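Data first, discussion second: the structure below is written as structure tokens.
Removed from the display is one protein chain of the complex; every other protein chain stays in position.
As written, the chain order gives the labels A and B, with residue 1 at the start of each chain.
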Amino acid sequence: MSDASPASNATKARRRHRKQMLASTLRVLLILVVAFLWLAPVAWIAATAFKAPRDVLSLDILFTPTLQNFVTAFGPNYQLGNRLMNSTIVTIGTLLICIPVSTAAAYALSRFRFPGGMAWQLGLLATQFVPAVMIIIPLYVVLRSAGMLDTPASLIIVNLSVLIPYAIWMIKGFMDALPMDMEEAAMTDGATRFRALRDVVVPVAMPGIVTATIFCFVVAWNEFFFALILSRNEAVTLPVSLMSARTDRGDAWEIMAVIGLTIMIPMMLISKLVQRHFLKGLVSGAVR
Amino acid sequence: MASVDLVDICKKFGPVVSVDKQSLSVKDGEFMVFLGPSGCGKTTTMRMIAGLVEPTEGSVLIGGQDVTYDQPRERDVAMVFQNYGLYPHMTVADNIAYPLKVRGVAKADRDRQVREVAAKVELAPLLDRRPSALSGGQRQRVALARAIVRRPKVFLMDEPLSNLDAQLRVTMRAEIKHLQNELGITTIYVTHDQIEALTLADRIVVMNKGVIQQTGTPEEIYNAPANLFVAGFIGSPAMNLIKGSLRGGTFTAPGLSLPLPGRAGATRDDVVLGVRPEDMTVAGEGAATISGPIYATEMTGDAVLVTIAVGSQRLCARGDRHFRGKINDAVALSPNLDYVHLFDGATGERI
Partner (left out) sequence: MNDSTLKWGLLAPAFLIAAVVLIYPIAQSFWYSLHDWNLSQSPELGPFVGFENYLRLLTADPEFWESARVSAVFSFFSVTVTITLAMALAVLLQGGSRLEVGVRSILVLAFSMSPALVGISWRFLLSPEFGAADALIKWAVPAWRNVPILADETTAMIALVLVDAWHWVPYFMLVFIGAMASLPQETIEAAQVDGARRGRIFFGIVLPQLKSVLGIAILLKTIFSIKMLEQVITMTKGGPGTSTATVPFRVYETAFRWYDFGYAAAMAYFLAFVMLILAFVYSHFVLREKR
């Protein structure tokens, strides 16, 4: 500091400033590359949904948009309307069973001691390591002999095997962090334990329950493997119907893009929520 | 309104004994304070009365009825929690109304009672707020209002003031005392703060390590502590405790000997003499029986605390606020012999 003249200080500041400029320009460029790598594929698929088949084959950026693909997709060959309905039924059905059942179990596991202690928690964790193929083989046999193959109900049942443990783990993590004194207050105020659960615990745990719901929504909506095995014609969901675009008379990529866009639209609509909750859920489910 | 009786109550958490076979009676309308250091079992005892913890042994009686295995809601008690336990998703009015709602009180009735109670604890303008929009003192009032709105048989308060700042604590303390007096409801109050205990209580229960040490009025507890624990725990600064022996009615310890009136001729080894700082005055040298150099002086505003070294002991006296002495000046302390306590050195019991 002692011999720093104003002039040399100014040069130093300028040099430093230039270095910072360079670094931050580089950083912004890098970020834009990243943005391109993740956005361009999605954008290209979305654009393809509006291209005439011959435009799909050319790689031009510019094209005349058409809605013909949507007409075709909803037509008898692809039955997109039916697929959309199936996906909706399966997803909503899964959530309607999964969330209340998991909330109740999460509360029980969070607040009561059970014989076996930690075994219950370890069991919940262990389900994450069971390969899907192991579950589906016997369930396929059972559902086949029950005549339930190719029904939305069978897909709901199978989805629960993945989602209930996840949802319990997530909601339980949230409930564990809630202080006990609120429900104790409710109980001394005269509520039964069940009423305290309904009036106090569930409303207060709502953010955790919403997180689990969104997580389960995303997983159920996107589920592919179980539906691929269990559905043929009637109960085909959107992700499985992607395969039909692939095999029918060569690859109908523009139809695939329409289906893909249909799968993505709900995700885009709730993307804010997904960002906030889905990832939080995964983190709490996995790391907590 | 009701009495509360604990009979041989015992609570174990695994191998840890939290409350060890204690019995206690709280009279109808009494303000009873459970006082003790953290982990002494006072909160567990209160939670057993509330029904939030089931006793391992013994029974709990409220109004003469055995409620040991009743659910909290069946006991008609109200509790104020340390962190208030307010329902964050409900407004202040809904919070206060909740105990009435679960009991099926009609809406119009509920609203009227809530307004009445809110007026009593000065919450009327805040009824539509959520707890998160309230200050600590206001939350405390909501918790109180929720407890008193249904006139329970017993109030239970678990360190209700510990989250408030010092000034607010004094105000709320007076408010609680006033309310209890006005409502006349049996109240059990848990605290580790002796000032709170002494100011609020009709009677105090001092607990340590799961065992009741003494039950008595604040005067009894303060003026006649039953054992060394109570003697050391109550009073600030703490009572001076000097190990020594009794020889022909005179207490002797290294560096001091003190003839005790009323103990003429008594001889006993291994005793502890206790005298409160406020029961000793600072005198010039030679005027009294305990003397030594000044170790420290502390100005507290209304007094000067004078600590002197006697042998290896340090004794503290509450001196006149105009006392000025330098470290190592020799002074003497003269105890008020009417308030000198003797304890058995082995058992700690008062002699």
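The rule is short, and it goes like this: a contact is a pair of C-beta atoms (placed from the backbone, for glycine too) under 8 Å apart; a residue touches a chain by one contact, two chains touch by 3 or more.
Not measured: the values here are computed from a predicted model.
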**OP:** Can you pull out the displayed chains that the omitted chain is in contact with?
**Re:** A
**OP:** Quick one: say which of A:V42, A:L67, A:L96 or A:M206 touches the chain that got left out.
**Re:** A:V42
Subject >> Contacts of chain A with the absent chain, listed as residue ranges >> reply: 27-28, 30-31, 34-35, 37-42, 44-45, 48, 56-59, 97, 101-102, 104-105, 107-109, 111-112, 114, 122, 125-141, 145, 157-158, 160-161, 164-165, 168, 192-194, 218, 221-225, 228-229, 238-240, 242-243, 245-246, 251, 253, 256-257, 260, 263-264, 267-268, 271-272, 274-275, 278-279, 282-283, 286-288
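Just so we're on the same page, only the chains that are shown with their structure count from here on.
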Subject >> Computed distance of Cα centres, chain B from chain A, in Å >> reply: 55
**OP:** Could you pull out which chain A residues touch chain B in their complex?
**Re:** 179, 181-182, 184-193, 195, 199-200, 203-204, 206
Subject >> Complex contacts: residues of chain B adjacent to chain A >> reply: 50-52, 71-73, 75-79, 81-89, 98-99, 102-103, 146, 150, 156
